[in-house]
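Note that one protein chain is taken out, while the other chains of the complex remain in position.
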Amino acid sequence: MPLIPIIMPQLGESIAEATVVSISVKVGDQVQADQDVMEVETNKAVMGVTSPCPGHIKELLVEVQQSYAVGAILGYLDVSVEDATRMGFDELAPAANTENGGSAPHQQTAPTSKKAVQPTVGGLPVPAHATGAGYMSPRMKARMHDLGLSAADLSGVAGSGAAGRVTIEDFEKFLAQLEQQKITPASSMRVAVADSMRRSWSRPLATVALPVNIDPLLTHRKATDPKPGPALYALRALAIALGENSAPAGRLIGGRIVHPPAIDVGFAVEAEDGVLVPVLRNVDKVKLKDLTVRYNELVDLARQRRLPPSATGGSIATVTNFGTFGLTWATPIPLPEQTLVLGMGAGRIVPSWDKNLKQFVPVTEANLTVSFDHRVLDGGGAGRLLARIAALLAVPGDL
Amino acid sequence: MSITYLEAIREAQAKALADDPRVYIYGQDVGDFGGAFKATKNLAKEFPGRVIDAPISEDAIIGSAIGAAIEGMRPIIEMQYADFSTAGFNQIVNHAATLHWRTQVPCPITIRLPSGGTAGSGPFHSQSMEALYATYPGLIVMTPATVEDAYSMLLEAVAIDDPVIFCEHKYLYYHLKAESLPTEAMPTGKARIARAGRDVTIVAYSAMVHEALAMAEELATEGTEVEVVDLRSIKPLDTDTVLASVARTGRLLAVGEAWPWGGVTAEVVARVATEGFALLDAPPQRLNAKDTPVPFHPNLWGTHRPTARSIAAAVRKLLSY
Partner (left out) sequence: MVQKTITSPIKAVKTDNKQDAYIKAFRWMLLARISEEKYASLYRGGKIFGGVFVGKGQEALSVSLGVSLRKGDVFAPLIRDQAARLAFGETLLDATRTYLGSRLGPMRGRDGNVHRGRPLDGYLPMISHLGAMIPAVSGVLFARKLQGTTGTVGATCIGDGGTSTGAFHEGLNLAAVEKLPLVLVVANNQYAYSTPTSKQFVCADLVDKAIGYGVAGHSVDGTDLAACLEVVGNAVEQARQGHGPQLVVASILRLAGHGEHDDAHYIDERLKQSSMGQDCLKLAENFLLEQAWANSTDIELWRNDAMQQIEEAVAIAQREPAPDPDTEDWCALATRHLSDGFIE
């Protein structure tokens, strides 16, 4: 026989609960419709709770002098099927509920707790000043988004707004003026490199340099076949040094240094109007002579722009030989996901003071530079890294 | 021939009485006396038995209008001052405004509120109450700023099947004149570009539209072109026109003669900030009356509400952002 609940009624507008003061029936009792089965008290009155239809008391869930919320189930009534249907209880299980007039107001059925909606963002940081050169209004941002621009693109725009803010008028004037000048499309490579460099630059970068005598390297190279590129010597030396202490190539995320998982090192290859960075894996564990063939292969593939995905990405540092352009000094920008880039300048024959001979002797000298994220590395650490590399390059046969 | 804002209101009522036998006018002193501001002058004579004097009972005046509307009439109720409508507030917001929603029977009453301040009118003869009524669902709130709108919007108010709160501005009654009455009009719900501009959007209504236009002329000599939007009705509020204007200028100043908390200007700013965030080059601003009752002395009253001068200052500040 179906069971229907006896429910705590809403006894007045602001009432939320009531106390049972007496129960006039017991389990098993037969009751009629509208018969008082218990009395409850609110702060306004003592009221009777009635049975909704004829039946017999199946269960009583309450105790005298205890309070129960409006809508709480006070007990169950065993009723006939036709009464249950007439009352609108389609489900015959206990705690059944309906959507029509048969349901009780404010009903709490099974203990389903309401899930509070958790905000996904715990409060957005408020900029210290919503004015000033760095501030971009919502309208600016919307326009820049439409045009695919970033803040770096606006570096040439003078702001006429408060504290040098670039206003939308300044911006539109700037764009209008641009339209009057010669414009050629930028390749996707160019745009990608631009984005990469912009993102990298958001860190405080610094460079230190060490002039290194590369005669041992040049001599070794002459006597080796196939010839390793000069950059490959530097790359192998870097890898050995990082293999000994990987911290300089670690990344600072939050308050922690994330150490590189493997000493995979990339090297810059100029391709079309941009730069590609093929990667040699686990270079700390592979001797120089075993790297040459693969290195040359990768250089060719890069120049042809046919590098497979497995040969790019995942490197923890990069080497760039800017000396091939005749440059003696440069401050390359590390890749945005890396902390440092090792640079190698062009070799020049310069006079070097020989203490033994007490005179100047010609040596081939090249600048080695380390450009690095100054949050991770200081001048000292960078200097020690360079010193180690220089020492390794002095004995190229051991690389 | 020129016609004042007040005369336009009178002409509209005359036309309503003439065109529709269901229309009648009810309020204090509206009969032979012609109304405290003469808005119904001669109408009692012209339309005998249809322009009726009421006792000082705003609750009953409006309550009876509701009953009459249920019975098929289309009453125009004149409150002597907007400020006194609070004595009938219950019937307006709890009865007239809820009738259709509760019963599907419309309540086509028009309640005219002489609103706004003039020098020396003091706290109880100066109020702008449009926001109060706009808060309640079921009401339409009109705030005509021109002679033409005073005429055509009042006619439309009578024709609309819902309760209309018609906020006519007392200062404009005799200060605003037009050449002639319009033959056609913008529909209620559409705002008007009172002055096209480029550098900043001012959203205003009623008398403040004229203050904004006055200062716009001054700023034009400085090279700033201000766009002025006249809302015409504040409920419904033509958000599309406001957003289109801010799309052109990127800057918003909402101006109102009413008090700051939660008023029409707050509603305009809220809508532009939520729906038109990407249109804003500067934070949206608003300018309202001071947060005190309306003062009596003209010196105080002159500063209490926005003026051409204070609006210009707000615009300059907004432009310097």
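Just so it is clear, A and B label the chains in written order, and each chain counts residues from 1 on its own.
What we mean here is this: a residue touches a chain if its C-beta (ideal position, glycine included) is under 8 Å from a C-beta of that chain, and two chains touch if they have at least 3 such contacts.
Remember, it's a predicted structure, so these values are computed and weren't measured experimentally.
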Touch criterion as defined above, residue of B:105, B:196 or B:300 at the omitted chain: B:105
Residue in contact with the excluded chain [from A:3, A:25 or A:49]: A:49
Absent-chain contact - pick from B:14, B:73, B:193 or B:247: B:73
Omitted-chain contact residue, chosen from B:24, B:259 or B:301: B:24
Touch list for subunit B against the chain that is not drawn: 22, 24, 49-50, 54-55, 57-73, 90-91, 94-95, 97-103, 105-107, 137-138, 140, 160-162, 188-189, 235-237, 239, 271, 275
Footprint left on subunit A by the chain that the document does not show: 6-13, 15, 34, 42, 44-52, 71, 86-88, 99-102, 104-105
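Simple rule for what comes next: only the chains that are shown with their structure count from here on.
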Interface residues, subunit A side, partner subunit B - complex: 130-131, 137-142, 161-162, 165, 167-169
Of all residues in subunit B, those that touch subunit A in their complex: 250, 277-283, 320-321
